[in-house]
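Working notes for the structure below.
Heads up, one of the protein chains got dropped from this complex, but the rest are sitting where they should.
After this line comes subunit A, so read on.
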Amino acid sequence: MEARSRGFARMTISGVALLALCSLLGQILGEMLGYVLGVKANVGGVGIAMLLLIIARLWLARRGLLSDGVNRGVFLWGSLYIPIVVAMAAQQDVVAAIQGGPLVLAGGAGVVVLCFAMVAVLGRLAGRGETIDEIEARERAAAGIVDPSVRPTA
C-alpha cells in the first residue's frame, strides 16, 4: 500500500489531479458562499481554490509527500499561464469596447486612472514591501548560490 501510493505521487497526473480537485472544490465553495450571501455570482471561488492548494502544498510538504510528480503536474499548468492569458486576450470584445461611445470610453479610462492612483496611495500607506527581486536575491543568498546571473525562468 505504502509503496503504491508513492508510485502514484511520482506521476505528473497526481499534481494535475490535485490541482483539478482544489479548483473544483474552490468553485463549489465559492458558489455556496454566493448562495448563502444571496449573490448571483461565484464569490471568490478561484481565490478559495488557491488557498486550498496552498494548504495542500503545506500539508504534503510537512509529511514529505511533496513529490516531483505533484510539483511537475502543478507547474505544468502554472507555466502555461501566460499563453492562456494571451488566448484570453484574443477573445475579448475589443470592437464593442472601441465602439462604446464617449460614456464607455471615459468611464473605462477614468476608472483605470483612478485605480492606478489608488494602488500608489495604498502602497505608500502600507509601507514599502520587500520587492520580488530582493526576496529572490535573499533566498538565493540563503541557499548559498553566489552567481547573481542565475535567475529562475519566470
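Some notes on this structure:
Operating definition for what follows: a residue touches a chain if its C-beta (ideal position, glycine included) is under 8 Å from a C-beta of that chain, and two chains touch if they have at least 3 such contacts; residues count from 1.
Simple rule for what comes next: contacts and distances are computed from a predicted model.
Among the names given as "Glutamyl-tRNA(Gln) amidotransferase subunit A", "Malonate transporter subunit MadM", "Binding-protein-dependent transport systems inner membrane component" or "Cell division protein FtsL", UniProt records the absent chain under the name "Malonate transporter subunit MadM". By the touch definition given at the top, subunit A reaches the unshown chain through residues 19-20, 22-23, 26-27, 30, 33-34, 37, 39-47, 49-51, 53-54, 57-58, 71, 74-78, 80-98, 100-112, 114-120, 122-123, 125-126, 128-133, 135-136, 154.
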